[in-house]
Every structure is written in structure tokens, then in C-alpha cells.
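A single protein chain has been omitted from the complex, and every remaining protein chain is retained in its original position.
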Amino acid sequence: MDLFLQRVFDAITNGSTYALIAVAMVLIFKATTLINFAQGEQAILGAFAVLQLWYWGIPMWGAVIIGMLFSAVLAAGLERVFIRKFDPADHLPLVIITLGLFLVINAIAAIVWRFDPQSFPQLFPSGNAFTYNNVRLTWYSIFAFGSCVLVLVVFQTLLTKTKIGLAFRAVSSNLESSRLSGIKIGPTLQFGWALAAAAGTLGASIYAANPVLQIEPSMMLRALIFSVTAAALGGLDSLWGALIGGLTIGFVQSVVVQYIPFIPNEMSLSAAVVVLLIVLTLRPSGVLGTKAVERV
Amino acid sequence: MLQKLYSSRFTPERNYQIAKWTFFVIALLLIAFAYVDVGTISIGSNNYNLSLIRLNKAIAYTIAILGLQVVIGYTGQIALGQSFFFGTGAYISAWLIADHSWPFLLTLLIVIPSCFLIGMILGLPALRIRGLYLALLTFGLAAVFPSIVKLDKLYGYTGGAGGKLTSNYKFIAPSWLPFDEVAQALQKIPLLGDFFGDGPLSTREESRLWKFILFSLLAGLCFWLVHNLIRSRPGRAMRAIRDNETSAAVSGVNLALTKTLSFGVASALGGVGGAIYVAEIGIASPDDFSSLVAIYLIVGLVVGGVGTLPGAVIGGLIYALVPDWASSTQSVSFVPERWLQGPTGSLILGVLLIVLTLFLPGGIVMGWRKFKNKLLRKELSTAR
Amino acid sequence: MAEGLLEVEGITIQFGGITALDNLTFSVEPTQICGLIGPNGAGKTTLFNVISRIYDPSEGKITFNGIDLLSLSPHGISHAGISRTFQNLALWPRMTVVENIMAGAHIRGKQNFFSAMARIGLKAEERSLRNEAYKTLEMLDLSEFAENPCDGLPFGTMKRIELARALVSSPKLLLLDEPATGLTHSEVAELSELIISIRDDFDLTILLVEHHMGMVMGMSEKVVVLDFGEKIAEGTPTEIQNNSLVVSAYLGAPK
Partner (left out) sequence: MTTPLLRVERLEARYGPVQVLHGIALSVYEKEIVVVLGANGAGKTTVLRSISGMVETSGLIEIGGESIKKLNPSEIVRRGVAHVPQGRGTFPELTVEENLKVGAFIRSDKDISNDIETCYESYPVLYERRTQTAGSLSGGEQQMLAVSRALMSRPQLLLMDEPSLGLAPQIVEDLFARFVTMNQDQGTTMLIVEQNAQLALDIAGRAYVLESGEITLEGQAEELAKDDAIRRAYLGA
């Protein structure tokens, strides 16, 4: 029982970071039905920028915020230069472009910061918030989860209470009527990309700030697969679905893999892919998705 | 009457094709003999390796990319997980060679049907999952391959993280092949003779040449098969699915069957590529089949040209040479040293991918064809 | 009443609460040209999609030539002898014109993946399919475009290519979905003549959805009128033109 509880806490820790990247994917998917394969790399680039700023002496949370702004601006630029000219209905070129961005960003991060793992500064208080027998709930877990919820609340507010948020949701809902209402489509989608990248950078920073991990350029690849699965579980179009999907995947990763003897530990990634396969095959709109994904 | 018209119209085309391929084979042989050992090309102060090891790797990638041409280029299904089948073929072949002392060619008899079947089974979700979702799923497949072969349970077959060594198997050239004679004849060519080494070939060189020729023949066979396929009834069905699924079904194309079979063919080609890769490298190790490999194979597909057969060759060469050459570049003026080490190859490939998609969507092959057409049209107009 | 070649009985289909077709029943007799008309959103294209098995109806039965159509898979339809054209072109743009036609003759070939790769019987089949394709192209006056890529040809030409693709499989029933869209007046007249002569030459049965009333009324032997998914009238063109229900469906009810 204790072990189980411990695993649940671990699930929350990992799940929150997956959820943040998943939120980023959901934002972009919602508006453009595009899956950005470079999302994880954009996030790690942002996290490296945070690290660099911190090296330069900027306080940690200030660095995180500047890093988020940096990746938001970068993402807005990427959208304008590489994405906007393609027809969103033609998937192959967009998949290829985002794979290209994946390679380029990954390579640049590796050239600038090298492949050696570096330790990332602590974002949250260390130690345990709660100890019971051998079960420990770290402050890190609590804050990671809290940040995730906070980001979702902020995004929810941005999307429902601001004009640009309303425009963004209008564009996601009905492109033609948005245009006929005077909304400029390009800049609105750009806003979505920027928001997504900011969420991703926060997610990667929190991920890297995990005391048991170190930051290195290819660390997001695994996280990307988990996050994609989380996003798909949540239906790819719902922000809160991304959180629940993230927690579920965290749960699958740490609880299910632990308790089912024939799934060894290193198979957690495969377990995620199997979940993805099942979800996409049986319910293409995701477990929590509201509408059918394919419109005839 | 029409048929006559048709066949007479296409004779020059056919002659051109025959001439082209003859030229290609001769060029291949010349390169093989010239660079049989550690042949290098020097540009500036950097030496670039063009030994047959590189070219054999290029052949392996080419065949895997040919598989991607089938499933992405011709059937239009965005399947990113080719490294999975590349790896599966590699490991099956390695296991048979290392643990059961099978000869390489015989392992293909197991590799091809098993990859074909696995590909068909894993292609089944594609009947329901489309477009981006399929891309996601297959990318996930590529990502999990290394962790599957590292499983403790499979250690006996895969050798775990350390990989499966096959270097005990030697490719021995048949004695009837006149390698020495050809080499010596080439050495006598005035001026150019130096390129072809000195004196008879060593056993190691003969073995390398034999491997290269064997792999080239295999590649040629794969091209022939795929070429036949795409210019046939099922091939047209594949292309019809790519261009418009609904009207393909209305015309009587069995979507499910055609899609799964093309997944099967693609996977089998991936498996053959993987088997060749392992035969060349001498070891199957998990990290040679990571999802990065899957992306690089996509680079090969796109840079060569999606939906073109010669594109696979260009793509294979680019994949085999660019990262290697990038990391062996020691110095280039105006480029800081930091940018020349490590992942520069990956950077170049990524940039190529983006630039070609933006500016030359048909890849190098389509670009060349457009260029050729422009030239030909120009000649016509000046002739008039 | 003569036995119909195509019998549609009580077809009902719903999309998210909207009944697109409501208990629709009619039949088409052999070698008849049957026009299917109705205001926008009346369910005409939906019916085509039901017949070609793209949509599954919730109720009803369709019999074609004695076969229960709804038991067939989408690709089985063309084996049964039905082919169709699409409202918006559905050609395969990255194939040449002749390849489009050859792919349209899919059901007349026998090659599978393995025989094709090994070239077993490939050459003979390719030759005969190509001849067949050229014959069809010649019949529709399209030979000059045979080796062109399909994309980028004039719209009217592409429409005829689609017709050729539908004809090359030697269907018994041809479903034409708005063949006149985007054509000029003279092109429409030409097309009507062409369709009639094809029908006469091949003993085809034709079900025609079209908004161009001149074309429908001029060609059809029988017209079925749909409104809100229901059949509101059926008869000869003259009868239909004077049917008050039809007039009010189109023009609105006079007060």
C-alpha cells in the first residue's frame, strides 16, 4: 500500500510535466489540427535559455519568465516563416517541416550547450512536504502539479476573458466565419504558437528541475512521446483533458508498469505507445475529447 | 494502331533508359574498384571518407528509404516508423548469423517474410487511424524500438544494450570472380590508373568488393520489384489511394488490403535494409535504430524526392555521407570550430529538410526533372 | 410496372439528429436516364454516397440487379457494375490521364502485389488495360491528353476524363453527380448529347443529379424530386415542371 501511494505521488510528478507539454500540443492542434513534432525541442531550447540566463546571474524565476518569453517570440517567428504558407489540410509537408525543426533545434541546442548533462537549478523548495512511513511527497511534486494547474487556469482565463483569446477560440471553431468577422487569422494562430511554446518551456524547466534529473539536449524525446500520448488521451482539443491525460500517463508509467510483472520497467515508453495505439484505434477523439476528430 | 503508335513512341525512351542504366553500372564498378579500401576525397584540408563501408551503409539506407517511398510516396500514408523495421530486420539477421551460423543471404529468407508480416500487422491501425495520428503512432513505434531490444527477457536473442555481434561471419568472394584481373586492367589505364591501387587485391579488399557488389545487386533487385509494383494495377491502386481515397474505393480498390500490403512491402524493404546494415557494420546495437534514424530516413525520402524511385538513392547517399562528413570536417574558414563538431550533420539534414520542403517540394529528383524539361523545351524552341 | 435495375426502398439516414434522407423509395429501370433533383440540402449527394457505400443508411434496402447493395463493401460496388463521378472532381491529380483511366479499370485487371513485382503476366495485362484506356479516351475525344499529368487541364476536360474513368470499368449503372457544374452553356449541351449517345451505345442506366434544369429536363426519361430528404414527386419532366409541390419547393409556396 505504501509503495502504491509512493507510485501515485511519482505519477503526479511526471504527469504534471507531460501535461504541460501536452497543453502546448493541444493549443496548436485545437487551432490548426497540426501536431508539432518539434514541440519538445522548442521546450528544451527554452529550458536551456533559462539555464543560460541563470548562469548570467538572473534570478531563477526571472530567468524562467524571460525564457518563456524568448521561446514564445521564437515560436511566433517559426509559425510566420515555416508554417503559415502551408495548407493545414495537407499533412505531409507540415509533418516534415516540424520534423526538420526538430532536427535543427536539437542540433543547435547540442552545439551550443553540448550533450553532457548539466544540473539545472532548483525551482522549488527541496525536501519532503509529507512523510508517512516510507512514503514521501516532495515539495517538488506539489509545486510541479501546482504550476501545471496554475498554467491551465491562466490559459483558461486568457482564452475566455481576453479579446485575443476569444479570437483564438473563434478561429479554432469556424475559420470562415472568423475571417468574415474581421479576425486576422495569421496573427491569431501565431498567438497560439507563442502561448504553446511558453507552456512548453515552463514544462521543460520544471522537468529539468526535478532533483533526480539533469538537463541534456535529447531529454525531451521521451517526454514528447509521453506528452503526445497524454494529449491524445485527452482528445487533443481540451486543455484540462491534457492535464488528466498527463496524470494518466504518469500513472501508467509508474504504477501499472510497477505492478504488472510482465511489463519491465524500461517498457514504460512502450506502455505509453500501446496506450496511444488503443486510444487512437478505439476512440480517435480521445477519452475526453468532445467531438469526432474526422469530419466527413 | 494505337498500340503501335504507343510502342513506337516509347522506343527512344527505352533506349535512353538502357543507356542510362549501363552507364550507372559501369560508374558504380569504377567507384567500387577505386575506393575499395579506405578511399578518401580531400577538399581543402579535410579528408572525406568514401570507402565502400560508407557506400554499403548508403545502400542499406537506400533500401529502407525505398520502403518509405512505397508507403509514404506512393500510398500516401504518413508512416514515420521505418527505423523499427530497419531494426527488426537487422536483429533477426544478426541473431541468425551469430547464434545459428546462417549465411547472410539465407537470413533474408526469414527477414523478409517476418518484417512483411509485422509490417502488415502494425499497419492494421492505419485502416482506422489517418494522417497525423498515424504519423504520431508510427513515430512512437520508432521511439520504443531500442527499449524493446534492451529487454532482459530478450537478452538471449538481442544481446541487450551491448548489441549482437555478427563480425564472426565473413563474406568470401567466390573464386570465379575476376577481381584481380579487372583491378589490374584498370590500373593500366593511362593517367587514371593510380586511382585503382597497386597490384592484386588483398583478401580483405576482395571481401569488401564482393559485399558491395552483392548489396548493389540486392538493391537493384529491390528497385526492380518496386518499379514493377508501382507501374502495375496494384501500384496504380496505391497511387489512387494517395491522391483520393474515396474515388479509389469507388473504382473498386480494396483500401484495407492495398494499404496493409503496402505497409508490408515497405516494412520488408526496411528489414532488408537493416540486414544489410548489420552485415556491413558487424553488430546490431540498440541505438543504431533510434527514432533519430527514423527521422533521418524521412530526410532521405524528402531530399531525394517523395514519390520518386531515384530519390531513394540520393536520400541513402545523403544520409550515409552528410553526418559522417560533417563530423570529419576539421576546419572551414569563417565557421567557428564549435559548430563543426558533434551534431552539425543533424543540423545540415534538418536545414535540408526544411529548405527543400519550402522551396523544392519534389526533392532533388523532381527539381532535376523540372530543370531538364526546361532545358529540353528551350532547345526545342531554339530549334524552331 | 417493370422490374427496376436499381430499387431503393425506404432508405433513411441521419446525421447528428438531422434526417438527411427520410424513407426514400424509387426505382430506376434498365437503360433509363433518371434525373434526381431538389433544392440545396435535399439529400441528393447523400443518396449517391449511400449507393456507393460511403455512408451507411440506418434503415432501408437497395437492390441492384438482384444484389443487395448494402451487403457489399465500398469497393464491391464497382464489381457489381456501378460507377460514379463526383460533384467536385475526384481525379488522381498526380497520375497521368491514361493512368487515371487505367486505375479506373481496376476491376478489369487481375494483377496482385506479388505477381506484379515478379512481372508474372504483368506485361500482357498492362498492354490490354492501356489499349482499353486509349479506346475509352478516343471515344470521349481525349486521346491528345493521354500522357499529360491530370492536374492543370481545363475543367471541362477533367470532367470528361472523370466520365471516361467511370466508363472504362464497363458499368451497368452510372451515377453522375452534377456533371454540368462549371461548364458553359454550349459545353452543357455537348455533354448532354455525349451522355445520351454513351447510354445508347452501351445500354447504360444513368442516375443523374444536376442543378442545371435545362440539362435534367432535356435528358431524363424520369425525374425524382427530393426536398428535406423526402421524395415529393416522381414523373416525366413535363409532369414535374407542372407539379405544384415541386414548384413551391423551388420557388417557395405562393401566399
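Couple of notes before you dig in:
Order as written gives the chain letters A, B and C; numbering starts at 1 within each chain.
Convention: a residue touches a chain if its C-beta (ideal position, glycine included) is under 8 Å from a C-beta of that chain, and two chains touch if they have at least 3 such contacts.
Note that this is a predicted model, so its numbers are computed, not measured.
For the chain that is not shown, the touched chains among those present are A, C, taking the whole complex. Among C:L21, C:A166 or C:V216, only C:V216 touches the chain left out of the display. Touch with the chain omitted from the figure is made, among C:V28, C:M158, C:L191 or C:V224, by C:M158. Within chain A, the residues in touch with the undisplayed chain are 163, 166-167, 169-170, 172-174, 176-184. Touching the omitted chain from chain C are residues 18, 39-41, 153-155, 158, 178, 180-182, 184-185, 211-218, 237, 240-241, 246-248, 250-255.
Going forward, only the chains that are shown with their structure count from here on.
Remark: chain B and chain C have CA centroids separated by 43 Å (rounded to whole angstrom). Centre-to-centre separation between chain A and chain C, using Cα means, comes to 48 Å.
Taken residue by residue, chain A touches two or more other chains at no position, since every residue touches fewer. Within chain B, contacts with two or more other chains are made by no residue at all. For chain A in complex with chain B, the touching residues are 33-35, 37, 82, 85, 91-93, 95-97, 99-108, 110-111, 114-115, 217, 221-222, 225, 228-229, 232, 264, 266-267, 269-270, 272-273, 276-277, 280-281, 284, 293-294. Of all residues in chain B, those touching chain A in their complex are 72, 76, 78, 80, 125, 128-133, 135-137, 139-141, 143-144, 147-148, 150-153, 291, 295, 298-299, 302, 306, 338-339, 341-344, 346-347, 349-354, 357-358, 361.
Residues of chain B that touch chain C in their complex: 2-3, 6, 225-226, 228-229, 231-237, 239-240, 242-244, 246-255, 261-262, 265, 307.
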